[in-house]
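One protein chain omitted, others in place.
Here is chain A:
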């Protein structure tokens, strides 16, 4: 069976990986010029289902806890298993207690505990939460590596079109926010982020800074780069980030460590997260097409589980077809 995967974001590539690994002939097509165009390129890359449980429902934790293993197997060496550190400024330590009450899989740290994990933050926070089992990856490295690994498996990529180069028996549609207005219930949640670069401090893991109004995270990348994210605005409007959002992100980064005040802002960006009303993704069947969408702020966390679900559904229908001899 030949399968066309529409969309070369994290959902599309994860689906292509699962299907190609199951022995199907896969082609990936994306209307954008490259894999750099979609929301996945702007992602944080945190594999943090325990932290996310603070506001997400239990399914995110259940479906997300296998993500680290999936990425590690798909892209050996890309996953960094250093956990997540959650801190709050002294006047907002109540937020930490609230966060702890809503989550599991954490341990409390004191000042020394924080300094032992992240020497750069020594003396800056009295209390913190450490989510030991969480991990992170660099989404850009991961998308590139996944594309290369798929190409090595014989998967063909077509950019600038969503049509297959050859006939396909099945379509898996992973077009993300482009599906808003076409898929019932799908909406956009705008996110704004930026990249900072500084050699003055180093972090080993994602750090979340809690604040009653603007909670942000900082994810370290190689080369002294830090991804700072992200706003959550109920809007499908794309375009450049607003000054207010960038100010909030920069203020929060500066609160985490004043050295960020001297960092260079090397990139700002905004993307639209596709989401269903319960903020949990779906695999929907419409005739010959499977839609995978609504990954919201959990693209890298939940794409593996969604891709496995697609592979199961495709394999089941493949078996059914060969048994009954009915072609789609």
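Following the convention adopted for this analysis, contacts are C-beta pairs under 8 Å (C-beta built on N, C-alpha and C of every residue); 3 or more make two chains touch, one makes a residue touch a chain; residues count from 1.
Quick note on the criterion: contacts and distances are computed from a predicted model.
> Between "2Fe-2S ferredoxin-type domain-containing protein", "ABC transporter permease", "Cysteine desufuration protein SufE" or "Thiazole synthase", which matches the UniProt record of the unshown chain?
Spelling it out: the chain absent from the display is recorded in UniProt as "Thiazole synthase".
> Of A:49, A:139, A:188 or A:206, which one is in contact with the hidden chain?
Once the missing chain is taken into account, the touching residue is A:188.
> Per the definition of touch given earlier, which of A:2, A:81, A:102 or A:312 contacts the omitted chain?
The single option touching the absent chain is A:102.
> Sort through A:21, A:34, A:242 or A:317 and give me the one touching the missing partner chain.
In the complete complex, the chain left out is touched by residue A:242.
> So which bits of chain A touch the chain we can't see?
Residues of chain A in touch with the missing chain: 55-57, 98, 101-102, 180, 186-188, 190, 212-213, 233-237, 239, 242, 275, 277-280.
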